[in-house]
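Here the complex is missing one protein chain, while the rest keep their positions.
To keep things simple, chains are lettered A, B and C as they appear, and every chain counts its residues starting from 1.
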Amino acid sequence: MENARPLPSYLVQRYRGWKATSYANNESWYRRLSDEGQHPRAMIISCCDSRVQVTSIFGADQGEFFIHRNIANLVPPYQPDGNQHGTSAAVEYAVTALKVAHVIVMGHSSCGGVKGCHDMCSGAAPELEKKSSFVGRWMDILRPGYERVKDIKDPIERTAALEKEAVVVSLENLMKFPFVASEVKEGRLSLHGLWHDIGEGTLEHYLPEKGTFEKV
Amino acid sequence: MENARPLPSYLVQRYRGWKATSYANNESWYRRLSDEGQHPRAMIISCCDSRVQVTSIFGADQGEFFIHRNIANLVPPYQPDGNQHGTSAAVEYAVTALKVAHVIVMGHSSCGGVKGCHDMCSGAAPELEKKSSFVGRWMDILRPGYERVKDIKDPIERTAALEKEAVVVSLENLMKFPFVASEVKEGRLSLHGLWHDIGEGTLEHYLPEKGTFEKV
Amino acid sequence: MENARPLPSYLVQRYRGWKATSYANNESWYRRLSDEGQHPRAMIISCCDSRVQVTSIFGADQGEFFIHRNIANLVPPYQPDGNQHGTSAAVEYAVTALKVAHVIVMGHSSCGGVKGCHDMCSGAAPELEKKSSFVGRWMDILRPGYERVKDIKDPIERTAALEKEAVVVSLENLMKFPFVASEVKEGRLSLHGLWHDIGEGTLEHYLPEKGTFEKV
Partner (left out) sequence: MENARPLPSYLVQRYRGWKATSYANNESWYRRLSDEGQHPRAMIISCCDSRVQVTSIFGADQGEFFIHRNIANLVPPYQPDGNQHGTSAAVEYAVTALKVAHVIVMGHSSCGGVKGCHDMCSGAAPELEKKSSFVGRWMDILRPGYERVKDIKDPIERTAALEKEAVVVSLENLMKFPFVASEVKEGRLSLHGLWHDIGEGTLEHYLPEKGTFEKV
């Protein structure tokens, strides 16, 4: 692998600052985490978006959350076809090996992936329709959500509704994984849906009895 | 979706603390991030492991890193076959839409996914060989790495070497994506490989001229 | 312009070292910064003093802070009189064109400019009173601050208090710029006051509810 480069110096500097403060002050905890392995309380499925940091919002200490991040915080349908499914592997590992108590799916405002899905489904982004578009094929997961919001007139409202559908569709897909459904039914696992507004700093959770998102 | 539950109260409490402090003190920055969209400097591909928090190690503030996290920080081979490839979609979005300047792959010590791959490849984990094992099929990506370390005698050394192979294999796979290779060649993108020891708090980077990892 | 001279060789050497290391390792980032322009998160107004390096204290990497440095980190009153106001131009550019989210004013210990203001206001530096003294006229900006500290008995305490007044007076003046005040009111811009002790390495921030500086 001749193409890699050393770590940029500004990150070396930051790492050293972390080592001399956060690590130094918590060394015994890090050593214990290393010796005993992880026992996370929850899995969080969140977007790769650089503006959404669940670790910051939830004051996540090392060891507390098993975090999977992908484009638009999506869980694909259950497809045990022998192909590579990174998200399904993460869910399987969290639920069957780590036995987390919660799976939390968190969406967010101005999501580029959801915007792309919206444009693709409404015919405005033909390049995303191509077989070779990884983003397009990934966002196909959200097509059922688009069907449910496509009649909303206002385009801004429609996109925001689709961001929330990315959470709901993922929760629906999660329940199709047999190992998720059985744990939920036996009361050992609960699922949670969140939507975060980056600019306002607000957080909404999905309330199943109402079928809507409400501010926490 | 009747199975979701409200956000656990301990997380509601932490969110409220974050809103009253971090958000309140940076409100203007969050609003700007929301208005202008993200301009992250780097993409980081890291493990879902709850003990590995790159945002903490690199003092990452909101907006700086586009972060994809999956089991064992793997990048699969380039397969534009029309199937869903979440990691490939994240790489495509970061490099072609966000035009990040760096892609950093960070592995870590005592990685459960790598351990599973090791056991599977050495015949000790037949359950991971099944077509229906999402973790097993995902860890197939690392099989070429296992071939390169399998003759290491000491099992602990062998597993650690395989953790570093997870980084090297991913960097190799990254270079097979045409849009990655062309940006690297034109000097607009650089790739970086890291390995982090959770217990010791150390960080090693891959130095291509030596073909080994060294402490930063 | 016949009076310029080539760059001193010790600086040529350092530049070449930087080019071969920091630049080479971050080439892709520098190219992107050049192509896309700057999107700094904050403006920092700091002193020219060679001992105060905010880039070092805040691990500032290229592109993150728009930095204006003048004698005693002062912002003059709002005077749209058609004359040349370099500091006001820098503030105007940062807030209206770059739309920074924060303006941070950082003062420091043993500030020569503040010392000069103190001596001038207390009658001990008649040469600074002259119309032709650029430093004297510049330090006139801090005269309202001197009025607030002049009754402090201990001369060392009095000068230190005046250093902090240089920050407070600047923050007050900033709020008189209409484009600053409106952005602050709309939550898109926040102002911050800091004072740094060079010898002790400490940092204090201004807390408005208390009206005092406290260690961070």
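Everything that follows uses one rule, which is that a contact is a pair of C-beta atoms (placed from the backbone, for glycine too) under 8 Å apart; a residue touches a chain by one contact, two chains touch by 3 or more.
None of the values given here were measured: they were computed from a predicted structure.
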For review purposes, identify every residue of subunit A that touches the missing chain, sorted by number. 13-14, 16-18, 20-21, 24
Contacts of subunit B with the missing chain: which residues? 21-22, 25-26, 29, 59, 61-62
Residues of subunit C in contact with the chain that isn't shown? 1-8, 11-12, 14-15, 17-19, 22-23, 27, 30-31, 33-35, 37-38, 40, 43, 48-51, 53, 55-60, 62-71, 74, 76, 80-94, 97, 102, 104, 109-110, 112-113, 131-135, 137-141, 168, 171-172, 175, 184, 190-194, 197-201, 203, 205-208, 211, 216
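Definition applied: only the chains that are shown with their structure count from here on.
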Among line, ring, star, complete and other, the chain contact graph is complete
Please state whether the interface between subunit A and subunit B is built from the same residues or different ones, using more than half shared residue numbers as the mark of same. same
So what's the Cα centroid distance for subunit B and subunit C, whole Å? 39
At least two partner chains per residue is the criterion; list those residues in subunit C. 25-26, 29, 59
